[in-house]
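With one protein chain held back, the other chains of the complex are shown just where they sit.
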Amino acid sequence: MAEVKKIAVLTSGGDSQGMNAAVRAVVRSALFFGVEVYGIQRGYQGLLNRDIFPMDIRSVGDIIQRGGTILQSARCLEFLKPEGQEKGAEILREYGIDGLVVIGGDGSYNGANKLSKLGIKTMGLPGTIDNDISFTDYTIGFDTAVSIVVDAINKLRDTMSSHERSSVVEVMGRHCGDIALHAGLASGAETILVPEMPFDLDEVADRMKDNFAKGKRHSIVIVAEGVGKGEDIAQALKERHASIDARVTVLGHIQRGGSPTPADRNLASRLADFAVRKLIEGESGKACGMIKGELVLTDIDKVVNTKKDFNVELYNLASRLSQ
Amino acid sequence: MAEVKKIAVLTSGGDSQGMNAAVRAVVRSALFFGVEVYGIQRGYQGLLNRDIFPMDIRSVGDIIQRGGTILQSARCLEFLKPEGQEKGAEILREYGIDGLVVIGGDGSYNGANKLSKLGIKTMGLPGTIDNDISFTDYTIGFDTAVSIVVDAINKLRDTMSSHERSSVVEVMGRHCGDIALHAGLASGAETILVPEMPFDLDEVADRMKDNFAKGKRHSIVIVAEGVGKGEDIAQALKERHASIDARVTVLGHIQRGGSPTPADRNLASRLADFAVRKLIEGESGKACGMIKGELVLTDIDKVVNTKKDFNVELYNLASRLSQ
Amino acid sequence: MAEVKKIAVLTSGGDSQGMNAAVRAVVRSALFFGVEVYGIQRGYQGLLNRDIFPMDIRSVGDIIQRGGTILQSARCLEFLKPEGQEKGAEILREYGIDGLVVIGGDGSYNGANKLSKLGIKTMGLPGTIDNDISFTDYTIGFDTAVSIVVDAINKLRDTMSSHERSSVVEVMGRHCGDIALHAGLASGAETILVPEMPFDLDEVADRMKDNFAKGKRHSIVIVAEGVGKGEDIAQALKERHASIDARVTVLGHIQRGGSPTPADRNLASRLADFAVRKLIEGESGKACGMIKGELVLTDIDKVVNTKKDFNVELYNLASRLSQ
Partner (left out) sequence: MAEVKKIAVLTSGGDSQGMNAAVRAVVRSALFFGVEVYGIQRGYQGLLNRDIFPMDIRSVGDIIQRGGTILQSARCLEFLKPEGQEKGAEILREYGIDGLVVIGGDGSYNGANKLSKLGIKTMGLPGTIDNDISFTDYTIGFDTAVSIVVDAINKLRDTMSSHERSSVVEVMGRHCGDIALHAGLASGAETILVPEMPFDLDEVADRMKDNFAKGKRHSIVIVAEGVGKGEDIAQALKERHASIDARVTVLGHIQRGGSPTPADRNLASRLADFAVRKLIEGESGKACGMIKGELVLTDIDKVVNTKKDFNVELYNLASRLSQ
């Protein structure tokens, strides 16, 4: 009954925790349903390089808990061009591969969409820590990234309380403030600066000063990188009130590593299994997502052209609770 | 506009991670909306003992990240009887407290319901690691408990792979297999035994033997305590195939401790804020839950009389992927 | 100048965290000094099975942080007999291997000693979590095991404080109470029961009762497995004072897994490098240890026949501080 007989899986763009759990689930679900599976090393670059190899049940053993991606990832300028895409489709056909699961972000989705139009059945899985992909509530890796940020802030609280200091923590998120929002709410950050919401540094500085006067022992400003450099924000606050001498922490790529949380592993497993089943049913050019607890398919075109809504209600709650 | 002017909050039953985040959010939301807040120490017992004290913004500072509950918890036989409940309502009235947020499990909900019928406006928040409360997808503490189990299994994998051994891990869940299910899926457990699903130990033992023959280097059986003791399951497997000499781990109360995950903190904050807002709107005798991403109120009567559905689809997925 | 041209490395007995760091250091040090290195899979069993393969710099890449042992471990009854040992020496000679590093506990050391007497140059490295090997202050894995126990007790404290309860925690250590001692001191355990020191359960029970009366909110009894089962200790305490209703936690093999602490990795690296250098210098039949910060060699005979001293001073300190 399978529309597809042989599928491949690749990871592309920035890696995220849970990609390995997704690869594992693609492989094992496919085999369970009687479909052959190939792995492609280093994303679209590996495809063009024919870095393609068969995978079996054991080849994804003991990876569910590992950060990073065993398939590795790489940028591929050649694949941005039509000739590269055609070559990619050609190579897949050569191998008899008629379905492809692409795990990555928006850029990776675009590649999958092109291949879909060239006759390869494709499915996109949202693998990025930034949570900046629409038509899914959460992306694979987001929960882990938030955990890492919150764990770091836990550590900062200790030392800040001892010295009655403030901290500026710069987190990932160029266009999407979700890491800052969720980590800020969870860590009781006093101020959350995200690209989606306007803010006034004068007000922020005044509130920080007032709160210390009222007995608050530490104060955390969490900044999504899309808003600006943590260093610059700290400087701007100090210019407003010299008493605010905030230390700056830039978590950087640490946010992308570490063992995925159970929630990320399970999200990855569910989406990956869903992708395989939908490929088998003949779907193509679709992104898989989990919306309000339900697995959903959306046209990749629509996904890459829709900006994700920012949860203003949660943002307001964070501000209400972090007095 | 507030229907209530003064509320109290207590934690009751077994504690769970995130209870402190819930207490913090009750206090800060109430104060934000101009409502006074009292804390009650040691659950219903503390209520009867008049162990009641005013809380302000600072009294919940620096607790969002802490396991356990600063309000402590205790059993209270007296409160199971009508006289105890009437005395509780009387004491609350004495303090001028017209609303009460109860954080706990089913037993705690029953108490809240009784008080509601005695004229105190009450709200229940699902604080238990077991995820055994209906009309909410997740309870406060569940995500953290699952993380602790999965972290323990990560450690077991290392040593099991080195020795090519199997492990039986007994986890909490007397009537509800959700910890076993979610931790089992996330850790790639080969077998998940839960009270909701029938199983056949002969089959389990045969599959374990076969998988070792096929090259699997370790094998995890995760058992919800409602199914039986881990020790007995290990013994039963060994009787079937002497080669299955599984080590047993009983995680016990460790599952209830530790810093709550960001997801638990945020769930707690959202539910607690919702409870306060609904109390202010005049609601009573209701349990707060999050269902498919939406905050919902349900009659406590209905909640305590409805058994939570088990996610069979997820259970099947776990079995499909853990080959 | 090298006395040895080709060495092998194996791990044997129960695995411990840091064994991989030791394997890595054996391989890289040997290669650095111009000596060829072979890995032997599954301990002495693998030696007898000729499960022997050449290792290079990359074959130990990315393992320093992993628990378990990539070389795996296994029991080997055959190697306990003289014929097995002779066969082992024969096989090593066949491969041209003139030096062997054995990472493991007392049993593994005995094997190394036999091979030494059969003309193979051998070195023992103390790889066991129990810290029960003499002539080294610490064994590889001990620091990590203690960390795991202390982390578990941190979690227990949260929930015990909430309920004002006591806990009995059973930890590894059949003949050596060091895990119990170091974890007990670090976690402020009220009572530490070890095989090396006499104790009186009546006194323990009385003190626990008294301390609760004085306002202590939780009480931890840590028991080395050599003293008895945690379950039995809890029962015995309850029989003395019914109010002591301690929960029991048995950490089991979790204590052997997880990423090694930096201290264990560095201890492993230093000892392994030392072993290689000493083999090259022509030493044999020796165990490597770190005593008071100095790398030392001791005859394996002497090591296996000397019982490790118990640190009574530390034991008294723990009791002085845990009031």
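Lettered A, B and C in written order, each chain numbered from 1.
By definition in this document, contacts are C-beta pairs under 8 Å (C-beta built on N, C-alpha and C of every residue); 3 or more make two chains touch, one makes a residue touch a chain.
Quick caveat, the model's predicted, so the values are computed rather than measured.
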In the full complex, displayed partners of the excluded chain: A, C
Contacting the left-out chain: of C:137, C:164 or C:299, that is C:137
Touch criterion as defined above, residue of C:165, C:265 or C:286 at the omitted chain: C:265
Considering the complete complex, of A:58, A:155, A:292 or A:307, the missing chain is touched by A:155
Selected from C:49, C:154 or C:298 as touching the chain missing from the view: C:154
Per the touch rule stated above, chain C touches the missing chain via residues 24-25, 28-29, 31-32, 57-58, 61-62, 64-65, 137, 143, 146-147, 150, 154, 157, 161, 182-183, 185-188, 214-217, 259, 261-263, 265-266, 269-270, 273, 292-294, 314, 317, 320-321, 323
Absent-chain interface residues of chain A come out as 11, 14-15, 17, 19, 66-69, 72-74, 148, 152, 154-164, 167, 247-254, 256-258
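In the analysis below, only the chains that are shown with their structure count from here on.
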Could you classify the connectivity of these chains, where an edge means two chains touch, as line, ring, star, complete or other? line
Centroid of chain A to centroid of chain C, CA atoms only: how many Å? 39
State, to the nearest whole Å, the distance from the C-alpha centre of chain B to the C-alpha centre of chain C. 36
If a residue has to touch 2 or more other chains to count, which residues of chain B qualify? 154, 157, 161
